[in-house]
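First the structure, in the form of structure tokens, and then the observations on it.
With one protein chain held back, the other chains of the complex are shown just where they sit.
Up next is subunit A:
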């Protein structure tokens, strides 16, 4: 199969957005953070989209459920278990389980099942396991005539629900993001028949319309209670904005960027490791915040950006160089 450079570029953009969305210092800016987080938050939806796309592109012709799960166990579950055990142990040592009224063993098991409350991004892994487990159903959908209808229905659920509270429920997260997984499968199928390449202008214009609408809605957006169950039927503006940007970026990347861009390919190649590890770096930075001299939020923002992005890339590369092939089982890349 021909290498999909545009997916590499999109994956690189996605990880940059995800990491930016997890920066803490913009929340200290008076009023301004609303638009920053609107722009960068929820790029996780793009990761789910890419998973769906790659599932369709790589698995649909030679799918074997047992082999597929075994591979995922090695490359995704293994790093997750290592890192969640590390995070949970640190949490228990710091007495964090007591805030949740949990015993240490209960906290440990709960963390493994939901992703824990310590290193934010780890919630993604229990959710993506649900996608892996249901892969035969997605394969059947990918081959069905009603694939695109299912995608539209899935996306409606995605934009008219919100994330579960603190993302700590893999099944509800799955329901919230499944539309983007299906969208990835649909995009893969449409690309196969040359539809997106041919009609890229239409897709981009629809994307602009969706994204523009989300900007208008966000400017009037009021406080919403957190959670999935409390928000069924409520428009998730951040999710809509990511759908709009996805519809703008993907056709443009397919049309004009289906060639290697080394920096983006490099970022894409370590994106899984960055996803796993940047939460630890982000925590370490927030831990040092009180020790830093008083400075403006902008200075802190620049410092946090450099530290989180720089240190995460450095740590991933160091682990890769040290562990070589085995690094995939530890940090996923």
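Operating definition for what follows: a contact is a pair of C-beta atoms (placed from the backbone, for glycine too) under 8 Å apart; a residue touches a chain by one contact, two chains touch by 3 or more; residues count from 1.
The working rule: contacts and distances are computed from a predicted model.
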| item | value |
| --- | --- |
| Name of the absent chain as recorded in UniProt (options "Fe-S cluster assembly sulfur transfer protein SufU", "Cytochrome c family protein, putative", "Aspartyl/glutamyl-tRNA(Asn/Gln) amidotransferase subunit B" or "Sialate O-acetylesterase") | "Sialate O-acetylesterase" |
| Selected from A:86, A:171 or A:284 as touching the chain missing from the view | A:171 |
| Hidden partner chain, touching residue among A:17, A:124, A:203 or A:228 | A:228 |
| Sole residue of A:70, A:86, A:109 or A:156 that reaches the chain not shown, by the stated touch rule | A:109 |
| Chain not shown: contacting residue from A:10, A:53, A:129 or A:211 | A:129 |
| For subunit A, the residues touching the chain missing from this view | 27-28, 30, 99-102, 106-107, 109-110, 112-114, 117, 126, 129-130, 133, 164-166, 168-172, 225-230, 289-290, 294 |
